[in-house]
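Structure first, commentary second.
Only one protein chain is missing; all other protein chains are in place.
Here is chain A:
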Amino acid sequence: MSSESSLFGHCWLPLLLVAPLMLLIVLFFYVPVFQAFYWSFFLEQPFGGGSEFVGLQNFARVLSDPEFWMAGWRTIVFMLTASTLAVAVPLMLAIAADRKIGLSYAARNILVWPKGIAGAAIGVVFAFIFNPFVGLMAPLNALFPGLWNPGMDGTDAFVTLVAAHVWSGIPFNFVILLAGLRSIPPTMYQAAAMDGASPWRRIADVQLPLIMPQLFLTFVLEFTESITSVFALIDTMTGGGPGGSTTLLVYKIYIDGFRGFDLSGASTQTAILMVFVLLLAACQFVFLGRRINYER
């Protein structure tokens, strides 16, 4: 402690050093957040020209709109399926890599690459991969016409979206989970083997409990990530369609706000979404976080 205070003779120096970062955070995170909350209590004219305080009227309007609830429901379905898969798939890969199965060195590298790819690019690539005529599913479509068509079928489009999201989530989650698995001392497995536990049993009884902190971290991040970062994927792959089947809340906010110029409605939905995400994270910490054993 004393070394810190002797390092910074003046109290304004540390403040000055963090100022640029703080400025960025305030400017691009806190200001918009408060702005959104603020606007959700006003009725904004679409082409400028004054706004009027309307109290909770915006909320009443949004909450009575069935489209909002549909988008909300899709968001929750997406959140549960996509984030579960986005943790489960890297988990399986990490367990396999940890056991040094096959090409793990090459595989580990290849698996990390998607981390460097922007969401929009992933969207474009996956739209191509899952294209019903030239993509991965084209041969199946030739056999069973109409089996796969994300352009026409809402479920197919949703599945494509989930697949793209899961793929984009693999690198980060894989690295985190693999690090967790690598830090389990080998004697733990030896002890379990002596106790008669089969390799599968060891996954359930030793590996998973011991990487709970990592699983928890990836789940919390995935839950919030899947709600917001899906925007780039929707925008490039489906445009919210077909028939609104992939219009999740983030995308609906964008459509309402920038296409429909319903700025107040968009702000209100943003505020609701933020509160939802916040509550979700809080619940996870309260109900799961406390039960996690961080001891090794």
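Criterion: contacts are C-beta pairs under 8 Å (C-beta built on N, C-alpha and C of every residue); 3 or more make two chains touch, one makes a residue touch a chain; residues count from 1.
The rule we apply is simple: contacts and distances are computed from a predicted model.
Participant: Report the protein name recorded by UniProt for the chain absent from the figure; options are "Glycerol-3-phosphate ABC transporter ATP-binding protein", "FixH family protein", "Signal recognition particle receptor subunit beta" or "Metapyrocatechase".
Facilitator: Of the names offered in "Glycerol-3-phosphate ABC transporter ATP-binding protein", "FixH family protein", "Signal recognition particle receptor subunit beta" or "Metapyrocatechase", the absent chain's UniProt record gives "Glycerol-3-phosphate ABC transporter ATP-binding protein".
Participant: Of A:76, A:159 or A:193, which one is in contact with the hidden chain?
Facilitator: Reading the full complex, the residue touching the unseen chain is A:193.
Participant: Can you say which of A:14, A:209 or A:260 touches the chain missing from this structure?
Facilitator: Of these options, the touching residue for the absent chain is A:209.
Participant: By the contact criterion defined above, which parts of chain A meet the unshown chain? Give residue numbers in ascending order.
Facilitator: Missing-chain contacts on chain A: residues 185, 187-188, 190-197, 201, 205-206, 209-210, 212, 293, 295-296.
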